[in-house]
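First comes the structure, then the notes that go with it.
As you look at this complex, bear in mind that one protein chain is not there, while each of the others sits in place.
Presenting subunit A:
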Amino acid sequence: MSHQSSASRSARRFGVLLAASALVLTACSTPSAPGSDSDDPAATGDSTGVTDTTVTIGTHTPLTGPAAAGYSSISAAATAYFEYINEEGGVHGREIEYIVKDDGYNPANTQTVVRELVQQDEVFAIVNGLGTATHQSVLEFLNQNKVPDLFVASGSTSWNQPDKYPFTFGFNADYVVEGAALAQYAADELPGTSVCMLGQDDDFGDDFLTGLETALGADGVAHVERYSVSNQDVTAQIGALQAAGCEVVTLATINGFTALAIGTAAQLGWFPQWMASSSGADYPTLQGYLGDAAPQLLQGFIGTNYSPMGDDDWVTLFREINDEYNDGAPFDGNTIYGMSVAYTFAEALAAAGEDPTRESLLEAITSGDLQGNGIAPLAFAPDNHAAYLTVGITSVDQGVQDYIGTTYEVRGGAVTAVEPAPVALTGNGIPG
C-alpha cells in the first residue's frame, strides 16, 4: 500500500502546485466580465467598439442555408448604405464598420457568431440580427452583457419587453400590429366575409392570430391552419381552408410559403382574397417564386408595410446607392429594408452625440426623437421597444406594389385608422 500512498501524495502535491499557479494566473489574466467597466467610477460610459475614426457594429444573418435565398440580400444592402455614408464622411467623422457573420439560420451557430462579435470583435452594438428562433437564442446573452441589441429583423413581440430586455429593440412592425391592421382592413372594406388564417407554427403565427383577434374579436377568425417550415407541402391546409368556406385568407407566412399557399390554391382552382404580413408580402420576391404567373395570381394581393415604397424619394436614393455600392444587385423589398435599417442606425448614432457610448445610444433611441424613414415616425419610447406601431396597407396592381393610402395604428389593443405621415428624405439620407 505504501507505493499507492506515495503516489497519491505526489498527486496531491501536484494538485497543490496547480491550484497555486491557478491563483497566480487569476491575478493577472482573469478576463474582466464585459460590462464590468461600469464599476470604475471614472468611466462615464461604455464605448466598446468606438475609436476616433470608426464605429464597429455586427450582425448575424443567414448567408447560407435554407433562409439565405430570401434574406442574404438584406445585410448586403445595409453594408452598401454604410459604405455610402462612410464615403460622405461618416457619422460625426467616424466610419461605420459593419461585420456580417453567417449563422445559416441555425440557433447554435448564432450563439457562436454573436459571442465572437461581442467578445472577439468587441462590437459597439449588434444591429439587425435576423430571425426569431436564431435571435431568441442570444437575447439573454446580449442583455446580460449590456450590448445594445438594435433593430432585430423579426416581428416577434419578444423584442418589445423593455423591463426584461432593456437592451433589445425590434425593427419590424410586430406581427400583432400587422395582424390587427389586416383584419381591420378586411372588416372595413370587405364586411361580412369569412376571415381565415394560415400561419407559421411559432410566435409568428401566434402573435399574428392575437392581432387578428384584436381587431375581429375572440371568435372573429373563422378557421385557422398552421404549417411547419420543415414541411414544404401545404395542400392539406389549403384544402381545409377551402372546405371551411374562407373568403379572406390572412397569411402569417414567410415569402416562400406565401408563394406556396397561393400556388397550391390556384392548382385547386381556388382564388380567395389573400392578405399577408410584410414578412411574406414582397412582390419582387414572390415573383421570383411564382414566375410568369405572378402578375395574374397576385393581382389585388393585399399586404402591410412600413418602409418607403413605390414612387418615393427614399426609394430613388436607395436605387442609386444600390447601383453604385451594391453592384446593381436585384432591387426588392429586402434592399429597401436593409438600407432603412442602416439609415435608422446611422440616425441613432448621430443622435447619440459626438462621443457615443452604449448608454447615450440607448438614450437617443428611447428619447422618442428618432424619425426613421417609414410610413410614420418611429415609435420608440422608454416603455416601447417596437419600431413601428403604424402600418400601411399595400396592394398589387398590374405587377406594381404600392400603398393604397389606408393606414392603421395599433396601440394598447385598439386599432385606429390614421393618416399616413411618411418621413421625408432630408440631407441626402446622411443623418446628423
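Keep in mind that, in the parts below, a residue touches a chain if its C-beta (ideal position, glycine included) is under 8 Å from a C-beta of that chain, and two chains touch if they have at least 3 such contacts; residues count from 1.
Simple rule for what comes next: contacts and distances are computed from a predicted model.
Student: Can you pick, from "Dihydroorotate dehydrogenase", "Branched-chain amino acid transport system permease protein", "TerB-C domain-containing protein" or "Nitrite/sulfite reductase", the UniProt name of the chain not shown?
Tutor: Checked against "Dihydroorotate dehydrogenase", "Branched-chain amino acid transport system permease protein", "TerB-C domain-containing protein" or "Nitrite/sulfite reductase": the hidden chain maps to "Branched-chain amino acid transport system permease protein".
Student: Touching the hidden chain in the complete assembly: which of A:G104, A:P162, A:G263 or A:P308 does that?
Tutor: Residue touching the chain left out of view: A:G104.
Student: If I consider the whole complex, including the chain that's not displayed, which of A:H92, A:R115 or A:R319 touches that chain?
Tutor: Residue touching the chain left out of view: A:R115.
Student: Footprint of the hidden chain on subunit A, which residues?
Tutor: 3-4, 7-8, 10-11, 14-15, 18-19, 21-22, 25-26, 29-34, 63-65, 72, 76, 102, 104-109, 111-112, 115-116, 119-120, 132-134, 136-137, 139-141, 144, 201-203, 228-231
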